[in-house]
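Structure in C-alpha cells, see below.
Here the complex is missing a single protein chain, while all its other protein chains stay put.
Every chain is named by a letter (A and B) in the order it is written, and numbering of its residues begins at 1.
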Amino acid sequence: MKENVILSFEDLDIRFSLRGQVLNAIRGVSLDVYRGESLAIVGESGSGKSVFTKSAIGLLDANGTIAGGHIWYNDKDLVTFRTEKEWLTIRGKEIAMVMQDPMTSLNPLIPVGDQILEAVVLHQGLRGAAAKRAAVEALRAVGIQEPERRYKQYPHEFSGGMRQRVVIAIAIACRPKILICDEPTTALDVTIQAQILDLIKELQQKLELTTIYITHDLGVVANVADRIAVMYAGDFVEVGRCEEVFYDPRHPYTWALLSSLPQLGVKGENLYSIRGTPPNLFYAVKGDAFAPRNPWALKIDYLKRPPYFQVSETHKARTWLLDPRAPKVDPPEHIRQLREKGGGRYA
Amino acid sequence: MAKYILKRVLRAFITLFFIITILFILLQHMPIEGYFENFDKVSPAEIQVKLTSLGLTDPLPKQLARFYKDLFHGDLGTSNIYRMGVDNLTIIAEKVPVSMRIGLISLALSLLMGFALGIWMAYSTRTTFKIGERLGTLLIVIVQAIPSAVYYILIQFMGSQYLKMPMLFKEDNPISYILPIFSLSIGSAAYYAMWLRRYMVDEANRDYVKLARAKGVADSTISRRHVFRNAVIPMVQYIPGSILGTLVGSLYVESLYSIPGMGGLLVTAIKRHDNTLIRALVVIFAVISILGLLFGDILMAIVDPRISLVKKEGSR
Partner (left out) sequence: MVIFRRRADELGDKLNAKLEQELDMETLLAQEGEEKLFSFAEFSSEASEKGGYSNYSYWRSTVRAFLRNKTAMFFLFLMAATLIFSLIQPFLPGQKDALLIHNGEYGLPLNNIPPGKEFWFGTNAIGQDLWARIWAGTRTSLFIGFTVAFVEAVVGILVGVLWGYVRKLDFLFTELYNVLDNIPQTLLLILLSYIMRPGVSTIIFAMSLTGWLGMARFIRNQIIIIRDRDYNLASRCLGVPTGRIIFRNLLPYLVSVITLRMALAIPGAIGGEVFVTYIGIGLPVSIPSLGNLLQTGRSVMQMASLRYQMFFPAILLAVITVSFYIIGNSFADAADPKSHVN
C-alpha cells in the first residue's frame, strides 16, 4: 500500500439479494483514500455511495454481501473479517460515522451525555468522572453551549442542528482516524448546513482526521472537498481533485451532473436535467452504464466497459471519449464556461 | 409533568363517572327476580313493596343520585341471594385476597416467561433456523386464536389426568395452585412475548442502533442497553393495570377450579341472579380497570422522557 494511502478499496463487488434476485450494487470499484484528505463521493440516490462506504465498517444490511475485492486498512483486508470481534477493532476506533438524520440517530430514551460517554469509555479508555469530563468536553468541542447542563438532557430537547452536533460529538469522542459523513446536512435547514460543515472542517483540521463525505449536493462538495469521486450505477466514473472535476470534467455524466446545478443555469432557459433513468442493477450492465442516457455515447460504449483514462496525475475518468481513437467532442456550453472560469488552467 | 398528571387524573374521574352511569342504567334492566331470594313464592303485591323499599320504582335520576351518595359513603348494598343480608363489600373483602395471591404469582410468572420468550424470539430472528421464533409464534398463535376456554379445559384435563394434580383448588394445598396459576400465566406470557419481540425487532432496526454499531458498541451491549430498554418502555404502561387486575382475578379460571375469588364470585352471582351483588362487582371492576389505565399512563410519563405535557387521546 502506498504510504500516504490510509484506506484502499480494490475491485470491490457488493451484491444484495432482493425479491429473489441479485442486485449488483457496487461493480468492481477501486479507490484510494489519502491520509488527512477530505474526499467527497458524489452521485444520485441509489448510485451506491452509502453502500460503498458502509462496507468499510462492516455495516451492510443483512441481505448484502461483499462478493469480491479487498478493502485495505493498516495492512489488513477488511473483506476477510467475519466476526464481530474483528470489526470492533475498526468501528468507531478507526473509522467513525455521522449519519444523515440527526432526528433518529440518537437513542430517544438516553440522555445525550450518556450516549457520548459510551464512545468515550470504549475508545478513550476512561472511566468514571474522567470519562464524564471527556464527554462534556466533546459537547463543548462541537459548539454546544453550557455542556454540563445539556449533558443530562434527552435528544428531544435539542433542535435538529444541535442533535447533529451531538452526533458529531459522539463520532469525535471515538477518536477515529477516518470520519465518514453520510449526507450530514441533507436533513437540516439551509441556514444550519453551513455551520455543520464548518464544524466538521474545523474538527478535521484540529484532530487531523481523514473525512469522507457522501452527498448528492454539489454545493456541499465545493465547500469541503479536496477530492471528488463521482459515482454512477455502482462505479466511479470520474475521480479527481476538486478543481479538476469542477472546472475540467471529462465524463459526460459529470457534465450532466454539473449542468443540472441551478447556479449554472442561464436565466430564462429551462433548467438542465439528465434524461432517462439509471440502469436497473438487477441486470448485468454491459459496456458503460451511462451510455443509454448519454447523448455522446459511442457504439463501443454499449459493448465494452471503458477503462480509466488518466487526464492528469490526480484526475481520471472512465469514458471512451478519452480514447485517442474517439472523435473529438466539445462539452456543452455551461461546462466550457466553467472551464474558462477556472482560467483554463486545467484544460 | 404535575400538570399532565393532574389532567390525566381529572380525565379518569370524568370517564369513570360516565362509565358507571352507563353501567348503572344498564343494570336497571336486570331481571327483577334477582332481587328476591324466592321469587316464585312471592305475591305481586309483595314484589311491589320490596321494589319500592329498594327504591327501584323511583325515577332514574333519583336512583342515580342515591347510588352515588351511597358509593361515596362506601356502601355498595347488601346481597339478596348469595348471602342474604350480608354487606356486599364484606363478601368482596373476603374474596379479594384469594384472587390477589393467585394473580400476583401468575403475573410474576408470566412476566418472567414472557420476557424470556420474547428475548429469545427477537434474538432468534437473526439466526439461521429461527427455532425460538418458530416455537414462540406457535405458542402465540395457539393462545391468541383458540378461545381460552378450550385450552383452559385442556390444561385442567391434562394436569389432572396425566400429572395427577388436584382438579379443584384448595387453599391449604400448594399443589392445587399449580394448574390455575399455569393457566393464568400462559396466556399473558404469550402476549408479553409477542409485544416484547415486536418492539425489540422494531427498535433493532432504528437509526440510533446503527449509530451505536458504527461507534463500535458490541451487539450484545446494544441489545441490552439500547434495544431491550427501549422495547420495554412501551410495555411498562400495562403493568399497573395488570397488578390491579389481580384484584378481580379471572372469571374463567376461578370458576373452573372453584377458587373462592372475585372472578368466581361474579360468575356465581350471575348464575344465582343476585342483582345487588352483580351491581357492586360491576362497579368495582370498572373502577379498577380505569385506575389501571390511569396509573399506566402516569407511570409511562415518569419513565418515558418524551411524553410531553399534552397527549391527545383517540388520535394515538
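Couple of notes before you dig in:
In this text, a residue touches a chain if its C-beta (ideal position, glycine included) is under 8 Å from a C-beta of that chain, and two chains touch if they have at least 3 such contacts.
The shown structure was predicted, so the numbers you read here are calculated from the model rather than taken from an experiment.
Annotation: of B:Y4, B:F39, B:Y123 or B:W195, B:Y123 touches the absent chain (contact as defined above). Set against the missing chain, the residues B:Q63, B:T78 or B:S289 yield one that touches it, B:S289. One chain of the complex is left out; on subunit B, the residues touching it are 11, 15, 18-19, 22-23, 26-27, 29-31, 123, 126-128, 141-142, 144-150, 153-154, 157, 204, 219-220, 222-223, 251-252, 255, 266-267, 270-271, 278, 282, 285-286, 289-290, 293, 313-315.
Residues touching the missing chain, restricted to subunit A, are 15, 17-22, 24, 58, 60, 62-65, 67, 84, 87, 275-280, 283-284, 286-287, 291-305, 320, 323, 325-327 (touch as defined at the top).
Quick note on the criterion: only the chains that are shown with their structure count from here on.
A straight line joining the Cα centres of subunit A and subunit B is 54 Å long. Those residues of subunit A whose C-beta lies close enough to touch subunit B in the complex are 57, 59, 62, 84, 88, 90-93, 96-97, 99, 101, 104-110, 118-119, 122-123, 154, 156, 167, 170-171, 174.
Those residues of subunit B whose C-beta lies close enough to touch subunit A in the complex are 126, 206-208, 210-219, 225-226, 229-230, 233, 304-306.
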